[in-house]
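Missing here is one protein chain; the remaining ones are kept as they sit in the complex.
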Amino acid sequence: MQLAMMGLGRMGANMVRRLLRAGHECVVYDINASAVAALVAEGAIGASSIEDLVGKLKKPATVWLMLPAALTDENVNHVARLMAPGDIIIDGGNSHYHEDVDRAARLKDSGLAYVDVGTSGGVWGLERGYCLMIGGPDEAVRHLDPIFASLAPGAGQPADLSTAARGYLHCGPSGAGHLVKMVHNGIEYGMMAAYAEGMNILKAANSGHATRSADAETSPLPTPEYYQFDIDLAGVAEVWRHGSVISSWLLDLTAQALSADPDLASYGGRVSDSGEGRWTVKAAIDTGVPVPVLTSALFQRFTSQGESLFADKLLSAMRFAFGGHHEKPKA
Amino acid sequence: MQLAMMGLGRMGANMVRRLLRAGHECVVYDINASAVAALVAEGAIGASSIEDLVGKLKKPATVWLMLPAALTDENVNHVARLMAPGDIIIDGGNSHYHEDVDRAARLKDSGLAYVDVGTSGGVWGLERGYCLMIGGPDEAVRHLDPIFASLAPGAGQPADLSTAARGYLHCGPSGAGHLVKMVHNGIEYGMMAAYAEGMNILKAANSGHATRSADAETSPLPTPEYYQFDIDLAGVAEVWRHGSVISSWLLDLTAQALSADPDLASYGGRVSDSGEGRWTVKAAIDTGVPVPVLTSALFQRFTSQGESLFADKLLSAMRFAFGGHHEKPKA
Amino acid sequence: MQLAMMGLGRMGANMVRRLLRAGHECVVYDINASAVAALVAEGAIGASSIEDLVGKLKKPATVWLMLPAALTDENVNHVARLMAPGDIIIDGGNSHYHEDVDRAARLKDSGLAYVDVGTSGGVWGLERGYCLMIGGPDEAVRHLDPIFASLAPGAGQPADLSTAARGYLHCGPSGAGHLVKMVHNGIEYGMMAAYAEGMNILKAANSGHATRSADAETSPLPTPEYYQFDIDLAGVAEVWRHGSVISSWLLDLTAQALSADPDLASYGGRVSDSGEGRWTVKAAIDTGVPVPVLTSALFQRFTSQGESLFADKLLSAMRFAFGGHHEKPKA
Partner (left out) sequence: MQLAMMGLGRMGANMVRRLLRAGHECVVYDINASAVAALVAEGAIGASSIEDLVGKLKKPATVWLMLPAALTDENVNHVARLMAPGDIIIDGGNSHYHEDVDRAARLKDSGLAYVDVGTSGGVWGLERGYCLMIGGPDEAVRHLDPIFASLAPGAGQPADLSTAARGYLHCGPSGAGHLVKMVHNGIEYGMMAAYAEGMNILKAANSGHATRSADAETSPLPTPEYYQFDIDLAGVAEVWRHGSVISSWLLDLTAQALSADPDLASYGGRVSDSGEGRWTVKAAIDTGVPVPVLTSALFQRFTSQGESLFADKLLSAMRFAFGGHHEKPKA
């Protein structure tokens, strides 16, 4: 079927490629004309403006936006002004699901259907397929089924399997898709931190070798005889991939990363967060759900960004005030 | 090759079965004679006592113990007394790796080799193979390679693959195997909690429907319009299995569990911990490694066991003391 | 000077009493006429309606609202409609500071000044004085100085001390008062939890006495010889009050509570949270500030309210799925 794609970054462009390979007709637009040209060379129909894009569509016109979250709202509005009742707007980016709820209500007044799609798969989606978490009105979601089926990982699999088993799920009304994706990312933070913390313990398993400063500001290692192990972390990550309880796709990637660069020397340790972990924790707080693991993972990222500095200074100031402890310099 | 197995519980018995299928000779013993008989019926050689077991072995005699941690020490000693220099004792149970370090030193004086094997795979190991994390002296570990290769998941795979890629790894000297297994379990706690917390948020996504008591002891839900979703948790777990960043074997099991019993009505919510999570955190503390995620997961289990009760009562007592707040009864 | 007080609950009524004792004129209103009558008997001027209340005020009219947060907005609006430019509205309740920012902007258009006052002191404020955290325009805050000085703990102290040293502080523009109070409460949660967790450890210091079930679902106590202490918790709380680093007013209350009821038998352990801890953590997340301690304290309360139940059930379900572990019943 026909679909318009707006926003041809890494994600948007690869999704178009996957749709083209499945035989769908893709009309594409991006403010960067060369991104349009590249996909036209691969079989897409190019558009030179949003007006041109919408103008090239059969009814019901269907536009999928794959844009940075900050740009989505104005572009949804722009597209909406060019559309007629019965048309469909899809946001496949990283919007906060609250925005979806608000947008859907707004667009419903104009007779437009709004569908939000949380998309996981990252740079691997073209090859593996995209896991799609979908929110929106039943009719529109049903109409888009061929698109979802082609984008999802289970593209070749029998249609009598549930859509979930083929990698896409209609999660509920507008907002439900990004809600489920938001929580997905929150879980991702927690899993990543679990592996990272575990590997950090194994790396420190040779602490007993090290000479330790014996000043009063350094807590002694109580039993150095138990910390004499030089563990091959890449090997450990690899072996865990096979038959262990903690095998996962993230572990596959971890094993590759450690194998390629065992000391991770190309990284400085500043871990970004893109917002979804924050939203997840705020949703948990709103509803009174305890999420200590997800939150610890989020805060560890904040700290890696330098945001605990003032708190840490204050702790040192208190220690000096009550105990006369002089701060050791940072390593 | 020949191997003696002591301890024919679920794990030990299934490991014998996997070894028998691979053509190894297994001499087996358990205090429960019917467990011995069952495996004899499947091709193992039975023994009626530890003495009988060791007596039936060729040199170097090789005994694998698969016993509850609390019983391992005395049985290792018992077996050791019957052995001669060059013989090998393997502990495949859940010993604390500190005990391995101590035992290895002790047995070395008698000329015995001690090998510790952390084993992951649970009830699925017979079919999937066991992920093996191995500590001990090089020579003994090399000698046992055919056993490890058969137990591990990559049993049929080309021998030019690394052993890690076939599911077993010699992690270092005695203790290294259980050390790596310990951290594996610590990570497992963190991952499990990440999924559980995320699912709990999704379950609460319908909080906006609920009538909420409006007393001063209940924090209001600030934006009920955003919490109107009835999410199909089993469907979500299933869709995440396909192409998402958080796909894993634990997620596979989660999807099955939620599909079979969406409300998890057969569980009461008391989560046991078997010790390895505790040891992991204590090792992190000894070496000064921050592990907030793994620890949060561990403490959540303690709390589920009722162990925060006195602390919680004290919080209520303080709230009454400074603010006159009367405690609401537990639901 | 003259002040109108709306809302004569425990906090509002006691603040009126403290102001009357300091010689101020208080006009009072509450929907509960007997609350008005009680204060009239103590020297206040009663009002029978909001209109009556505002009608009885000299210019600039000054109305202090001490209402549940959920009722504040409509009452602010009601009062505002009866006021003239130059008049002052004070919210001394527990509003979210976001609301203050919004209200101040709205009221400024009508020429009214809006002052928000975070108030700490609880049921002890009448006697000890109220710690006041104030936000609002300079002129209005300056005008109200005699009121603040009388309410605060340092009522009798020399006026050349800073206002902070006398227990009240103009923290910034509208919203700043409730912002500082919000964080104050967040800190309070963390401190309370620190004491509660510590006391819980001391209570468990006799675990070595207990017979422990030896099943596979119970982690053994590794060194029972170190857990043979029956600690007098009330005595410990009392001794810490004198010269220790952790002495505090909360510790004073803790010592009293433990002395009166060492087993805290009158509490069930359901710890409420009234919203400010949630807002504190959300503000930290918005600004990327790591607050693991404050958040752990908040989540511990959620868990005490039963909100981890589904997550805990899911953990038990996973443990059964991969390891065949049967859940132990809750105690």
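Brief remarks on what is shown
Per-chain residue numbering starts at 1, and chain names A, B and C are given in the order in which the chains are listed.
Quick note on the criterion: a contact is a pair of C-beta atoms (placed from the backbone, for glycine too) under 8 Å apart; a residue touches a chain by one contact, two chains touch by 3 or more.
Quantities reported herein were computed from a predicted structural model and do not represent experimental measurements.
Just so you know, the chain we are not showing touches A, B, C across the whole complex.
In the complete assembly, the contact with the undisplayed chain comes from C:G129, out of C:G46, C:G129, C:G269 or C:G323.
When the whole complex is considered, the residue among C:I90, C:L179 or C:L309 that touches the unshown chain is C:L179. Although one chain is not displayed, chain A still touches it through residues 10, 68, 70, 122-124, 192-193, 195-197, 199-200, 203-204, 214, 216-220, 249-250, 253-254, 256-258, 261, 264, 267-275, 278, 292, 296, 300-301, 303-325, 327-331.
One chain of the complex is left out; on chain B, the residues touching it are 245, 278, 281-282, 285-286, 288-292, 295-296, 298-300, 302-303, 305, 307-308, 311, 322.
One chain of the complex is left out; on chain C, the residues touching it are 97-98, 101, 120-122, 125, 128-133, 152-154, 162-169, 171-173, 175-176, 179-180, 183-184, 186-191, 193-195, 197-198, 200-202, 204-205, 207, 219, 221-223, 225-232, 235-236, 238-240, 242-251, 280, 283-284, 286-294, 296-297, 299-300.
Assume only the chains that are shown with their structure count from here on.
Homomeric contact chain B/chain C is classed as same-residue, with over half of its interface positions used by both copies. Nearest to the global CA centroid, when each chain is reduced to the mean of its CA atoms, is chain A. The centroid of the Cα atoms in chain A and the matching centroid in chain B are 29 Å apart.
A separation of 44 Å divides the Cα centre of chain B from that of chain C. In chain C, the residues touching two or more other chains are 278, 292, 296, 300, 303, 305, 307-308, 311, 322-323.
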